[in-house]
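Every protein chain of the complex appears in place save one, which is left out.
The block that comes next holds chain A.
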Amino acid sequence: MTTTATGTRTAARVVDAVKVYGSGDTAVRALDGVSVGFPAGRFTAIMGPSGSGKSTLMHCAAGLDTLTSGSAFIGDTELSTLDDRRLTLLRRDRIGFVFQAFNLVPTLTVAENITLPMDLAGRRADQRDEEWIDALVDVVGLRDRLHHRPAELSGGQQQRVAVARAFAGQPDVVFADEPTGNLDSRSGEEVLGLLGRAVRLMDRTVVMVTHDPVAAAHADEVVFLADGRLVDRMEAPTPERVLDRMKAFDVKALDTTDLEDEGLDDKALDPQALEASGSQEGVPS
């Protein structure tokens, strides 16, 4: 546990993070006193079985969700002190996001999607910004797609656009939530490669939630969550080591956590969304 503390600055961290959904008998502790820092200039993966609280951790660290107790910081800014507007501005200016799916605004072109956070800020791109974005476009390899709409791109290409968007504003930290969850392995490899290169060549910070050991192996470090607690960290991960570590959780995970996971999601969804997700699962693909 000494690896993160010394010398390096943390881009984001949570201290004694507790997140409880519901109340009384049905209360679920999604996070149960987690303290973790994500060092700047590093690629960190958060792993854990379903319902371990890894997505909740990311959402709270990124200011998308609020903690029941404890605190979350981006740099030195404590998120709980911010109102919705300031939180939004913080997300816009200092955080980048890559979600599992539905990352792009379908009515905007690729170029417009990439600069969306900056445009929302009403920021005029200066010389440096333009060069940076130009370089990004080359890195993600989408120069010939800049004026296409997302619907005209493959899933892998869409995720690459999302990655470019996440880094466009040169944020303090980029949070990626299962960025390869919907992709085939080759496209997934490309996206992960991009994230890794951004950290190592461009000195960016990435925090990625994943359940895929292969994906996690792209990170500099993996932190493991189970039952809402931080249970382990691993430097220089390989898919095999990560898989071995995960197997230790699986035995326990089978009987309890799946239920929790569903309980969690129910609260987050409205009936319409439930219908949609229901049918999605129900239809053979």
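Methods note: a contact is a pair of C-beta atoms (placed from the backbone, for glycine too) under 8 Å apart; a residue touches a chain by one contact, two chains touch by 3 or more; residues count from 1.
The definition used in the following text is that contacts and distances are computed from a predicted model.
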Its UniProt record identifies the chain omitted here, from "siroheme decarboxylase", "Molybdopterin synthase sulfur carrier subunit", "Hydrogenase formation protein HypD" or "ABC transporter permease YtrF", as "ABC transporter permease YtrF"
Sole contact to the chain not displayed, among A:A27, A:L89 or A:A135: A:L89
Of A:A40, A:A101 or A:M202, the residue that touches the missing chain is A:A101
Residue of A:G37, A:G53 or A:P117 touching the missing chain in the full complex: A:P117
Missing-chain contacts mapped onto chain A: 55, 59, 64-65, 84-85, 88-89, 91-93, 97, 99-108, 112, 116-117, 119-122, 149-151, 165, 177, 265, 268-273, 275-280, 282-285
